[in-house]
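I'd like to ask you about the structure that follows.
One chain of protein is taken out of this complex; the other chains stay put.
When the chains are written out, they are named A and B in that same order, and each has its own residue count from 1.
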Amino acid sequence: MANKEDVTRRKFLREGLWGACLAGAGTAAGLSVARNNQDNTVWQIDPYKCIACGNCATYCVLEQSAVKCIQAYAICGYCDLCTGYLVPEPKALDTGAENELCPTGAIKRTYVEDPYYEYTIDEALCNGCGKCVKGCVAFGNGSLFLQVRHDRCLNCNECAIAAACPSQAFTRVPARQPYLLKGVDAKE
Amino acid sequence: MTRIACTAMFTLALAVPCLGAGSEMRFPPPEFESGYQFPETARPPTARPVVHEYIDVALLAVVLLLASYLILQRRSRRAIFALMIAALLYFGFWRDGCICPIGAIQNVTLTAFDSTYAIPLAAAAFFVIPLAFTLFHGRIFCGAACPLGAIQDVVLIHPLRVPHWLESGLRLLAYTYLGAGVLFAAIGGTFLICRYDPFVGFFRMTGNWNILILGASLLAIGLFVGRPYCRFLCPYGVILRNLSRLSKRRVTITPTECITCRLCEDACPFGAIRTPTEDWPEGEYQIAKRRLAFFLVLLPILIAAGGWGGYALKERLARMHPRVRTAERVFLEETGQVTGTTNASDAFRTTGQASAMLYQDATAIRSRFALGGALLGGFVGLVAGGKLIALSVRRRRAEYEADPADCLACGRCYQYCPKEQERRKQRRDARSGRGNR
Partner (left out) sequence: MKAETANMNLWHQAARTTTLVGAVFSGIFTGLLVWNLVGSALIGPTRENDLAALKVQVQKEPGNQELLVQIRQLDLQIRRDRIWRWDFAREAASMLLGSAVVLVVAGTFAGGLAKKPPRPQPVAERGELQMREARQARWSVVGGIAVLAVGMGLLTLTRWVSFVQGGNGDGGTPYASLEARQAQWPRFRGLAGAGVSTHANTPTSWNGKTGAGILWKTPVAVPGHNSPVVWEDRIFFSGADPNLRQVLCFDGKSGQLLWTGDVPTGPLPAGEEFELMEDTGYAAPTVATDGRRVYAIFPTGDVAGFDFTGKRLWHKNLGRPDSSYGYASSLETYQNLVLIDYDQSDGKDGKSRFLALDGTSGKVAWEAKRALPSTWTTPIVADVAGKPQLITVADPNVVAYDPANGKELWRAECVGGDLAPSPIYAGGLVLAIQPYSQMVAIKPTGQGDVTKTHIAWKAEDGIPDICSPVSNGTYVYLLDSEGLLTCYQVADGKKVYEHELKDQFRASPSIAGDKLYLLSLKGVMHIAQVGPEYKELGRCELGEDCFASPAFVDGRIYIRGAKNLYCIGGTSVGSTPDTK
């Protein structure tokens, strides 16, 4: 058996280390809390950085992406020949597969008055591929844009789409204002 | 005036890359004559209320308290198993396995390194609470609360013994993983540990196929090898095992004193039970002393070698950072070493930043990785050297006991102990005696 002095010294060291570890954990917690002077954060796409590459549709951990397209009517041009709705040089202004841009047929086109048409996203069908966004941003007003839908998003600690986003358009935003909208809605 | 975007524009095969910023109103919104009103832009639902996270934190604390009681006081494997299943269902399947303390390592790290990052309260609490409990009661988090541990625990149907030496070697993996996870969270812009979380896909019932396959393979191994992720990979486990060595109170195989009956020798599927030691043969002490001296000298050499290796890898490690990858690609494109562009390089060009800025950023990140890589390498060297030293020191044990670092506090060994059986019998008797009265 080791002598008594040795045992007490060892015990003292142990206790000290124990206390230090507990204090360390406490400090980590305290500092984290002190730092967290903001709201909790959620993932969102900055529509002005987004290049509509299509990764949102494929990289989300969900089978059907949490990202969907949003139409900001207030900045939509209501174009007859919508470049978010139709392929370049469409043969006819109809929903034939050769003319329609959306791979899931999620955009509804409604006649308003000559020569204006309203375009509405059917969110159940939208898969967040961003084809329409690309077309709209390239030649139109950019009223179509992608957003993470927080009723669907699991708010993963490391968002798989964010990791794959080529333009670093994914950012953590305060949960109180979880959307980065375009157009007049953005001002609210 | 017809609103037809000029047909010439349609001749483009590809969209013009430089458009992103600023919604140019190419076609001003029309003034309708038919009285048409702009519909409201669909208001997407708000994020999940924060209160849910506080519930999660409270539940975690409750589970750990309960587990402490069940494992140390009640000494009931069955109750711990039930609690573990409940935790698996809630933290795993119901809450989709996120946030978990393993991943929270990175949130805490990022908080320390990025002043703009606001750590969610839940992440901080999930990181700290199990640590505190471990300091008091050992790795009860692993045994009862961790959904990743639980899913492996339930599939363990025929545990095989992993040789002690193999376990020692494989453990280096977990330390390296922890070091890398911290490094990349701090300066790499990446949460490595979350990216390769093997089981979260099962909790969500969907996910990246590669990760699902990784998880399935680990579970398949887990049929025969107890909790492979926990023992050989888990970075949080590395922290917990070392804190657990200091814990005030932890699992003991026997409730009273050990009678060295050897019945529990093979009880632990995780190889955590240590046998009593015997004196070494004559002459061995001198060799052991020399060996220890050798490893003590080797330790700084290993640290230096690891540090040098990590430093030498700085450019490769820095490639984990998306900005560095983009910079490399843009540089290759601009110097004509590759043809064509990628989404990332296209996206960079839409920002209108000078590429010199990008290279500057990338170079700055690399120089950070010079220190970071050296620290990571040095850390791995320290762990390896420390392990060699620890394996050269003789420990004295008079009884069978659960290794404080390896024990996952599952309570499987209790039933093997005759003293425990005796205690249970007494308790049953006491209870039935009370009942009879």
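Throughout what follows, contacts are C-beta pairs under 8 Å (C-beta built on N, C-alpha and C of every residue); 3 or more make two chains touch, one makes a residue touch a chain.
Worth saying up front: this structure is predicted, and the values here are computed from it rather than measured.
Participant: Could you please point out the chain B residues that touch the chain left off the display?
Facilitator: Where chain B meets the chain not shown: residues 1, 5-6, 8-9, 11-14, 16-18, 26, 154-155, 157-158, 163-173, 176, 205, 209, 216, 223, 261-267, 275-281, 284, 302, 309, 312-313, 315-316, 319, 327-328, 330-337, 339-341, 349, 352-355, 359, 362-363, 377, 380, 384, 387-388, 391-392, 416.
Participant: So that we can see where the missing chain sits, which residues of chain A does it touch?
Facilitator: 63, 87, 89, 91, 96-98, 103-104
Quick note on the criterion: only the chains that are shown with their structure count from here on.
Participant: With chain centres defined as C-alpha means, what is the inter-centre distance between chain A and chain B in Å?
Facilitator: 25
Participant: Chain A touches which residues of chain B in the complex?
Facilitator: 2-5, 7, 9-13, 15-17, 19-30, 32-34, 36, 38-42, 44-48, 50, 53, 96, 98-99, 103-104, 106-108, 111-112, 115, 117-125, 127-128, 131-132, 135, 190-191, 194-195, 200-201, 204, 206-208, 243, 246, 248, 322-323, 326, 342-344, 346-348, 350-351
Participant: Along chain A, where are the residues that touch chain B in the complex?
Facilitator: 14, 17-18, 21-22, 25-26, 28-29, 31-33, 35-42, 48-51, 53, 55, 59, 61-63, 70-81, 83, 88-89, 112-113, 115-116, 118, 120-121, 123, 134-135, 137-143, 147, 149-151, 153-158, 160, 163, 166-169, 172, 175, 178-179, 181-183, 185
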